[in-house]
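I'd like to ask some things about the structure below.
Here the complex is missing one protein chain, while the rest keep their positions.
Should a chain be cited, it is by its letter among A, B and C, assigned in written order, with residues numbered from 1 in that chain.
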Amino acid sequence: MTTHSPSFKTPELDFAFEARVDIAPSEHVGHAGGPVLGFTPITGGTVRGPRLNGEVVDGGGDWAVDRPGVAVDLDARYLIRADDGALIDVVNRGFWVASPEVDAAAESGERVDPARYYFRTQPVFRTDAPEHTWLTHTVFVGMAYDDADLRQIRIEFFEVR
Amino acid sequence: MTTHSPSFKTPELDFAFEARVDIAPSEHVGHAGGPVLGFTPITGGTVRGPRLNGEVVDGGGDWAVDRPGVAVDLDARYLIRADDGALIDVVNRGFWVASPEVDAAAESGERVDPARYYFRTQPVFRTDAPEHTWLTHTVFVGMAYDDADLRQIRIEFFEVR
Amino acid sequence: MTTHSPSFKTPELDFAFEARVDIAPSEHVGHAGGPVLGFTPITGGTVRGPRLNGEVVDGGGDWAVDRPGVAVDLDARYLIRADDGALIDVVNRGFWVASPEVDAAAESGERVDPARYYFRTQPVFRTDAPEHTWLTHTVFVGMAYDDADLRQIRIEFFEVR
Partner (left out) sequence: MTTHSPSFKTPELDFAFEARVDIAPSEHVGHAGGPVLGFTPITGGTVRGPRLNGEVVDGGGDWAVDRPGVAVDLDARYLIRADDGALIDVVNRGFWVASPEVDAAAESGERVDPARYYFRTQPVFRTDAPEHTWLTHTVFVGMAYDDADLRQIRIEFFEVR
């Protein structure tokens, strides 16, 4: 009787900014009896875009958990220092999904066509700098790319309107 | 020298399914010295759409934290039982953002035009039912609506392609 | 040159209260490619002791993740309603560690001598009821027992002084 067709149109996404996150080589941590935890240190980077400009603070990293044959669950935590000096905390969870061939190529440092993997995130931001408060109550989608040549992860953040 | 314009086009979103979540009245929990925690029990509901059909299991709820004047941070946890019997765990974090007037109207049980609030979520799913595995490695955006007449929260889940 | 012997004496633990948590049968959820998630619904219970008395609210449950051969990681979330009416949120993480034989006995509903398993937790409480605020800034240790005859989990909470 009730209809469950979507009542509202597809959400609109607006490009907000891009982060280029410098990373150091990943290290194996593991988790006894459970999925393998890996840690990728974050060493710096830049943030540029219409809504936010600044730098990625050295420190933090990505605590990634492997689910073999399915996905790697990402859990990146770091800080952005905006050009106006404000400090913004980032928790960026998401997924890396690729075939074993693509995984092997990426791990060997090869640059892989982004069309060959699925690398998306659900970021959450914290800050009380008035200029940037909107980040803390907005849902974003992160479209991420592995820029192997530069040892960078690039993430384009889109605001869900 | 480096350009930071987005290299890839805006992500595409596909409607996957809608959940109609039945709720009981919210209760005040609080958190000493910190933001107020409220709990809204989840008592059932339905899931319908091109990618998933089933029911919301009675139990769980939304652990919501109020940041006055800014947003309510949502943290809903519950289970979906798919029509094929599979059990799917949902953790659905997000934001409710509205003016004090809209907040007051919504709290009094009035139906409010969804254009007057921002109610979006970042769901994460867990299951090992092969049919539904894709949910566990896909980023979604939840567009939520307060269907006060029916004591339901409606959430339309869009897959980020 | 520096010495790393403990400078302070072993922490003292004080018994605060016991929760007897009624549970329904666990259900398999799983997590594709990762460790198996199980869900155990919580249906009620009682809380008694020198520092807190009340009841366990029907709803919530334990989201438990299996690491075969090592431990089950527990993540229980529920509410306590104190005798004075205050609502207290509980997040109770911990471990169940036992041999395969003990696991099998416990799963079959047999009562097992608690000396044969390790079942300990790290609870966190939230509330703003002044009488119970101390719970929100105190570290506790939970000593848990599977009271299979009564379909109850018993947890004795000890305050770390």
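Convention: a contact is a pair of C-beta atoms (placed from the backbone, for glycine too) under 8 Å apart; a residue touches a chain by one contact, two chains touch by 3 or more.
It should be emphasised that the depicted structure is a prediction, and the values quoted were computed from it without experimental measurement.
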| item | value |
| --- | --- |
| Chains in view touching the one left out | A, B, C |
| Interface with the unshown chain - residue positions in chain B | 31-35, 65, 67-71, 73 |
| Chain C, residues in touch with the chain not shown (by the definition above) | 2, 4, 6-8, 10-11, 13, 15, 17-18, 20, 46, 48-49, 67, 70-71, 93-95, 97, 114, 118, 120-122, 124, 133, 136-139, 141, 143, 145, 154, 156, 158, 160 |
| Contacts of chain A with the absent chain, listed as residue ranges | 27-33, 36-37, 39, 41, 59-61, 63, 77, 79, 87-89, 126-130, 133, 136-137 |
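Assume only the chains that are shown with their structure count from here on.
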| item | value |
| --- | --- |
| Copies chain C and chain A - interface residue numbers shared by over half, same or different | same |
| Maximum centroid distance from chain B, chain identifier (CA atoms) | C |
| Centroid distance [mean C-alpha coordinates] between chain B and chain A, Å | 21 |
| Chain A and chain C: spacing of chain centres that average the CA atoms, whole Å | 34 |
| For chain A, residues contacting two or more additional chains | 67, 70-71 |
